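Remarks on the structure that follows.
Here the complex is missing one protein chain, while the rest keep their positions.
Order as written gives the chain letters A and B; numbering starts at 1 within each chain.
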Amino acid sequence: MVQAVTSAVARVARIRQDYPQIADAIGGASLWVLFGVLLVVSVIDARQYLVTGIIVGSIIALGAIGITLIYGVLKFAHFAHGDMMMFGAYVALFALVGGGRIGPLSFGWGMIFAIFVAMAVLGVGSIAIDRVVYRPLRQRGSSSVVLAIASLGVAIVLRAIMLLWWGPDQQLYVSGIHPAREFPFDIKLKPDHIFIVATALVLMALVYLLLFRTKMGKAMRAMSDNADLARVAGIDTELVFMWTWVIGGALAAVAGILLGIQSNLKPELGFILLLPLFASAILGGLGSPQGALVGAMIVGISQEVVVGIDLPFPPFGVPGYKPAVAFGILILILLVRPRGLFGRT
Amino acid sequence: MDKGRVITFLAVSAITAGVVGISANDAQSLGGFISFLTVFITTVAIFAIFALGLNVQWGYTGIFNFGIVAFFMVGAYTSALLTKEPSSSQYVRYVGGLNLAEGLGPLGLDGLTGFVLGALAAAVVSGLVAFLIAIPALRLREDYLAIATIGVAEVFRRIAIEEEGLVNGTRGLTGIPRPLHDLVSPPDYKYVYLAIAVVILFLIFIAIERSARSPWGRVLKAIREDELTTAASGKNIFSFRTQAFVLGAMIMGIGGAVYSANQGAIVPDTFSHFFGTFIIWAMLMVGGSGSNRGAILGAYVVWGFWTVTGLVQPHLPEALEARTSYIRDLLIGLLIIVVLLLRPNGLMGEERRVSLFMRRETNREARRVGAPTRSPEE
Partner (left out) sequence: MTVLEAREVVSGYGEVEILHGVSIKVEEGEVVTIIGPNGAGKSTLMKSIFGLLPLKGGRVVFREEDVTGRPPQAMVRKGMCYVPQSDNVFSSLTIQENLEMGAFIRRDNYRARMEEVYALFPDLAARPHERAGKLSGGQRQMLALARALMLEPRVLLLDEPSASLAPNMVEHVFAKILEINRSGVAILMVEQNARHALGLSHRGYVLAMGQNRLEGSGEGLLNNDEVGKLYLGG
């Protein structure tokens, strides 16, 4: 039976191999149509969830861009990224001193300071982890899979440190109720939410400038494009690795903090975050930062909208099924367009 | 003795001395001491089943499963639902309840048969889940499967919680039948179950060892060493990889069945990433991937390590005691990293595999610098 089905699958796959361009185009088009429909539905019927989705999407995007950069430059799937995000969130909790408020936001300048501290700690910390764990493996010529397993080890360690230091219970940056405000089209938003999206947008703009306007950013793209040639051309690969970690780590820190502002902090969340993060990065096409942004928006919006629309069968209407939505998108891309929306073949 | 054997010997004796020494010190009586060791070995045997399943996937075929807990969970719930009697209360809701454990009496079959049927069903369902994941994910890059399996694990946990009528939600299932429980008095049952777990582990071990030496097993290793050449020799790589993934998942499903009958109760929170996936990876890495003996030894060493650190806990100052379990988590993570860095072949990594592994790396290097794999120069 297994044989029969595998051979049937193989046959379909062979058709796909024989007409790759057609299959790829159909796959891409059907994904766009699907997400387009979802977007239209949510604009008409679930605007509040759409807005929440955009907020969540911009948080996921910061993490997914890191994953996609690390995958492109260092060529392995970084399974510690979710835990790195959470770790960044906790570092900010640690560095957050003093209350106060900036305008209508729920937090004060202390938080801005804490964000920079967390970015610095995670940026430098990522380099340190690379030196101790990944670089020796790399120099030994270990395969990408071995590096990925090592990153699982790193994830466990980071998570254990969080549990050890801050305990397993969920925490908040600022307690108390922060009322949402009414906006046109029946949308309710907290000022914090605008801060989240704005921060994410600013950082993404900075990443864009870095990748397309600076020498180091161009070297990162070059490494992601053709690592062998980069080596031959004399690009200092270790230096590029270092900068990739700094950027990936700092973005992860901010993503974690924004997630903490939006909901709460919990050490356990890190590993589970991998699902939307990777779904976004793969949907956009691994190695493509612009793709990661679009992917994250699609995943974020889908998660919120699908769970927000109350249809009588799962996963609709059940908040607990958000991961299932991300998983569904992941499987869908793997089936119809494994290179993602913007990825190279 | 070479260095590797010395390390293995030291690791095993240190763990054994720790477990035996501290538990003997803590135990009130000889009975308590033996009982402790029995439970310890039973747990090791159950973890060893998972580690063997992972070895078939990762060690033999290079398949990258980060969601072991999904198959563990599917196996545990499947066998529990099949062997349990149907729900008799409106507050306890679950599907199934075929009562295989007791209901086969009229057919002249005993509770052990029911347990075996439950475990086989667990294997089948886990295998089916693996097969369904393999279709989208196994054909692509290795890491896609890792993410897909993490996803499956998370989604299953959510389903178990959200679909309350399925497996009784967060309250979980209790009273999972234990095979041959009427053979001895309840306090002595653990000895019976130790025997059951060890026998199942042994049977799985023999089966895998045999299949590894069969033509089928040789193809798997060939795929791991050099996928291109194996494909060129006319083997359907996807089919073989799927079979290995499914087989490994089936073994994990059986592990789940053995686990649930041992515990007697399961809740969704039982199936954490840490105990369901991370620690099993640590076991295989420590033992040596590719080696079945290594997988079992790894289960012993890592669970022994876990147990010793747990036994030390009450003797620690209060401030430290509360956090000890996280220090243990930390050490498990470090263990994976240290093994990768210092002893990539684990305790039992055989020399032969080392050279095969090296050749693969060399091939990879050759490809990287642009040379063909087998024939020197273009």
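Convention: a contact is a pair of C-beta atoms (placed from the backbone, for glycine too) under 8 Å apart; a residue touches a chain by one contact, two chains touch by 3 or more.
Quick caveat, the model's predicted, so the values are computed rather than measured.
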Response to the item:
Of A:219, A:279 or A:318, the residue that touches the missing chain is A:219
Fill in: Touching the absent chain when the full complex is considered, from A:235, A:250, A:265 or A:294
A:235
Practice prompt. Go through chain A and note every residue touching the omitted chain.
Written response: 215, 218-219, 221-222, 224-226, 228-237, 344
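Criterion: only the chains that are shown with their structure count from here on.
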Practice prompt. Could you pull out which chain B residues touch chain A in their complex?
Written response: 62, 64, 66, 131, 135-137, 139-140, 142-144, 146-148, 150-152, 154-155, 158-159, 161-163, 236, 238-239, 242-243, 246, 273-274, 278, 281, 285, 323, 326-327, 329-330, 332-337, 340-341, 344, 360-361, 364-365, 368-370
Practice prompt. Going by the contact rule at the top, pick out the chain A residues touching chain B in the complex.
Written response: 2-3, 5-7, 9-10, 13, 76-77, 79, 133, 136-137, 141-146, 148-150, 152-161, 163-164, 228, 271-272, 274-275, 278-279, 282, 314, 318, 320-321, 323-324, 326-327, 330-331, 334-335, 338
